[in-house]
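Every protein chain of the complex appears in place save one, which is left out.
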Amino acid sequence: MIAGISIYEILTVTSIIFFIGVYGFITRKNLISILISTELILNASVVNFVVINKYLYPTLLEGVFFSIFIIAVAAAETALAVAIIINLYRQISSVEVKETEIMKY
Amino acid sequence: MKIVSITKTVHDWLFSIMPEGAASIVEMVLIAVAYLAFFAVAGLYLVLLERRVAAWFQLRLGPNRVGPQGIFQTMADALKLVSKELTGTIKADNFLYNLAPYFVIVSSLMALAVFPFTQEFQAFDINIGIFFLIAISSIGVIGILLGGWSSNNKYALIGAMRSGVQTISYELSVGLSLLTMVLLTGTLQLSEIVEVQKNGWLIVQGHIPAIIAFMIYMIAGTAETNRAPFDLVEAESELGAGFHTEYSGMKFAYFFLAEFINMFIIAAIATTIFFGAWLSPFGITDSIPWLGVFWFLGKTLLLVFLMMWFRWTFPRLRVDQLLTLEWKYLLPINLVNIVIMAILVWLNLTIKF
Amino acid sequence: MNVSYTIAIPLIPLAVFLVLGIFNQKIKPAVSGYIGVAGLLTSAILSYYTAFQYYFIHGKEDGVFQTFVEKTNWMSFTETLHIDMGVLIDPISVMMLIVVSTVSLMVHIYSRGYMKGDDGYTKFFAYLSLFSFSMFGLVLATNLFQIYIFWELVGVSSFLLIGYYYTKPSAVAAAKKAFIVTRFADFGFLIGILIIGYYTGTYDFQTLTNPEGSIIANWASGSFMGLSILTWALILIFMGGAGKSAMFPLHIWLPDAMEGPTPVSALIHAATMVVAGVYLVARLFPMYYFVEDGFALNIVAYVGAFSSLFAAIIAVTQTDIKRVLAFSTMSQIGYMMLALGVSGYEGHEGVGYMASMFHLFTHAMFKALLFLGAGSVIHAVHSNYLQDMGGLHKYMKITSITFLIAALTISGFPFTSGFFSKDEILVAAFEHNKLIYGIGVFVAGLTAFYMFRLYFGIFWGKNTKYEHTPHESPLSMTFPLMVLAFLSIATGYTHFSEYVSPDKMGFETHLDVKLAIVATSVGLIGIALAAVFYFKPNNLSDRFAHAFGSFYKWTYDKFYFDEIYLFVTRNILFKGVAASAAWFDRNVVDASMNLIGNSTVLASQKIKKLQSGRFQDYAFAFVGGAVVLALVFIYLWTN
Partner (left out) sequence: MEKIIFYILAFIIVAFAIASVSSRKMLRSVIYLLFVLVGIAGIYFLIDYNFLAAIQLTVYAGGIIVLIIFSVLLVHHIEMELEIAKPIKQIVTALLCLIGLGVFLYTIYNHPFQPVENYTTTTVNEIGKGLLSYEKGGFVLPFEVISVLLLAAMVGAIVIAKGTKLFDKK
């Protein structure tokens, strides 16, 4: 609970981050940048979990657990994504999205 | 009660002469200045200490001309570094290049803030103290990686990569060995950990597993500060000066100071967790609380000396040996050790006075 | 009497099968032989123990043999209709346990010598164990569904063993033939089971075969084409039994099944599996007897009698010794069916039932002996054909003598077991149906004739020159021969009727001297004829064959039954029905499917440009769609 700050302000901030992430996800052309945008989206949702838990149901801890799980999943996801990116770089010497469309055929 | 009362007096005095907001800001600034000052002075004198110890190990004198016993030597060096031109490289990413040293310094400073130098003499007694320390210490490596990459120099880049690998690997051991001790305390808060140690320092309470954890901690801690025998990051014979090859003047000094402060931090954590922080042995000076500072610094410097001793004793490892040591030896031992410690605590086999 | 331990009798061979099957490549052949024999030995000892306990100690209460059941519910459909798994111990199942375990044990021991040096030695023992497991399970089944499961398992193991030499095309064809024909018969069996389940609401043998029970009392409920539904069901079940037991129209697989290794023929196609049909009818005997005054039972009798005669005639002309034995088996099983068909239910009336079981029991011993003896001969000569043999008596004394004992037994020579069991069958037939009796006596004579034709042809007759001098088989092969020869004679002296009877009370039997003399003299005439034709080398038999001309040819070619089946399947089923169905399938069904498929492909080619492969485009579309949907819903909710 932050003195003088209502839940609306925090949710506004997280919504903004979320859409910045979406914007980055769609417009960026590089796999690593897309990964970064994904992290932004994830973080926005994590903060929502935590804030709603704190402001509305302070006696429960579900929001905290969920954010811990999300962070863990994000870590796993990043590790895998980085592994894939590095492997991809070995194969085609590039991490640009436009080089990775072969699978569509 | 002298130091304690000083902090309290200052606090009361500040809040009495100005409005609350301004007072707290001023207080923050004061504390920051104090810690910065400590940072600078401690860093400089640790450098001096290192040089004297090295000389001692090598049977020579070391700096002894500037001031009595050379105590102004490093001050003079610092002055010289400040006055030097800040060179850079063309085609470097200047923003990141300039940002890198601050990462290192800020993370060291944040870590310093949580130590209980003596009773109630602690800037930030957070309830997850140890975890906070681990979290903060994992940020410093970003500065090194950034510095290495943005210098646009391949030796620097290799040094940075090595540093990244090494720090990430050894962070695990540091964290796990501290976790082993947390099993004994049942709390993460540093002040409470010190409280628990009034029944005996944790290294005594936990006896065998605690000693194993301490040994692992010291090895991993040395590696985390990138000091010999784990100084692959700046292995002079291979990489020039490693990740800070391209830095000059004060920015170089930041890295340099941060390295020594990091060493101090590692030693201070060990003091806090294993050796009872400011507690005197057998409580001989309990009646004079401000002597806690003396005990804390004394123990810490002893451990710092131990790390310097490492440096001048062991030869440097190869990268693969470094990783083998961590992943094939320290980590498994550590995991087993945690289980042993858990059993020990569960069966109440700890030693308490 | 606690019978739960009998569950181990089938489970031990199963364990052996799993061990040998899983570690097929890891186990040394010698070891696998020992494992197989040891497993079967354990089962056999348990079987004998069970038999001893049942017949002599705990089985009888108030003069009636009790039925002991140990079962667990496996699948429930309704309150009453559920499928159990368990063991059922009553006189015939215990008798079958003895038969199966004895013959199987002998065959296991025999196989250790016979299969020596074969590549698939371990595999062979694994299959044998699988078969033993299935057969024990079949024998101990508590309900129709359980018996059906093991029935099919037996079929599978038979298939595997017939096709054991799978590199030989004829063996593969024979395996497939056996499987398909019996499967076809089992189709009838399954329908029969389902009818029974539907109309009686139970599969349980005890409920079904209780003569005072509601099922037998109310058999008349519902009728179809002039017969009651239960009769149809029983006829269909008999169809399954006839398929497994190679009765007349479904017999064509059995001669070909001789492509399997000889021990397999002895075990499966002579002693155990092929009598499963008899066992099935005997198991449901009260139903057969009481439902519609035994209409289904008459079918059993006539099918049995005809098969018996038919097979005996064919057997006379065959030259492959294993085929002779195969047709002989068919003939003898027909005999058992015949005996069941003429049986009554109560007291001495049930002599046919008893005789059938008795003959099953003795036949298993001597037919296994005949097959194993034939295997021993084949082992020595490396040929199946009578013309390659002759004069073997001086090389293989033990085989010759045991074979002679078996031949005498099957011919009903006095004081052998075959004499007693056959006599009981003829007694039962004489009391009920003179026509069948006549067929029985004639078949007895024929049996004696072709058996001694075989015996003289192999061991006496012409002195054939052999490339390698034949020699007696090793002890592992002759030992089972001797044991079985002993049993062939000894089993005749059991007081069988006191233990096995349809009403489970037991009764006294006495030798009917008049009928015995008739049967024996017919048999002796057959033997004498065979001696005249075949004991010394001469051309009498060829002249006779010539005299019969086309009839001989017909018989030699088994009355062209295989060809008839082939004609029916190939010309009528394949060309007539299947070809037109295939045309319809290709040109109407497939074509419409192709049309749908092709139009989909065409459409997809048009719209696949949307599939850019750039996931960011998809994300864009997704977010855009979500936002638009959200706007729409907000608009809807706020108004």
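Order as written gives the chain letters A, B and C; numbering starts at 1 within each chain.
The definition used in the following text is that contacts are C-beta pairs under 8 Å (C-beta built on N, C-alpha and C of every residue); 3 or more make two chains touch, one makes a residue touch a chain.
Predicted, not measured: the structure shown is a model, and the values here were computed from it.
Undergrad: Missing chain touches which shown chains?
TA: So, spelled out: the chain left out of view touches A, B, C.
Undergrad: Any idea which of B:Ala78, B:Val141 or B:Ala213 touches the chain not displayed?
TA: Residue touching the absent chain, from the options given: B:Val141.
Undergrad: For the full complex, which residue in B:Phe57, B:Phe131 or B:Phe310 touches the chain that was left out?
TA: Going through B:Phe57, B:Phe131 or B:Phe310 one by one, B:Phe131 is the residue touching the chain not shown.
Undergrad: Which parts of chain C are in contact with the chain that was left out?
TA: 620, 623-624, 626-627, 630-631, 634
Undergrad: Just checking the interface: what residues of chain B touch the absent partner chain?
TA: Residues of chain B in touch with the missing chain: 21, 24, 91-93, 95-96, 99, 126-128, 131-132, 134-136, 138-139, 141-142, 145-146, 149-150, 152, 157, 160-161, 164, 168, 171, 187-188.
Undergrad: Identify the residues of chain A touching the omitted chain, counting contacts across the whole complex.
TA: 1-13, 15-24, 26-30, 32-33, 35-37, 39-40, 43, 46-47, 50-51, 54-59, 61-62, 64-65, 67-69, 71-80, 82-87, 89-90, 95-96
Note that only the chains that are shown with their structure count from here on.
Undergrad: CA centre of chain B versus CA centre of chain C: separation in Å?
TA: Chain centres of chain B and chain C, defined by C-alpha means, are spaced 85 Å apart.
Undergrad: For chain A and chain C, what's the span in angstrom between their mean Cα positions?
TA: Roughly 69 Å separates the two chain centres.
Undergrad: Where the centres are mean C-alpha positions, what is the separation of chain A from chain B, in Å?
TA: 32
Undergrad: Mark out which residues of chain A touch at least two other chains, giving numbers and ranges.
TA: Within chain A, no residue contacts more than one other chain.
Undergrad: What are the residues of chain C that contact at least two other chains?
TA: Correct list: empty.
Undergrad: Can you check the complex and tell me which residues of chain C touch chain A?
TA: So the residues of chain C touching chain A come out as 611-616, 619-620, 623.
Undergrad: Considering the complex alone, what residue numbers of chain A touch chain C?
TA: 22, 25-28, 34, 97-98, 101-105
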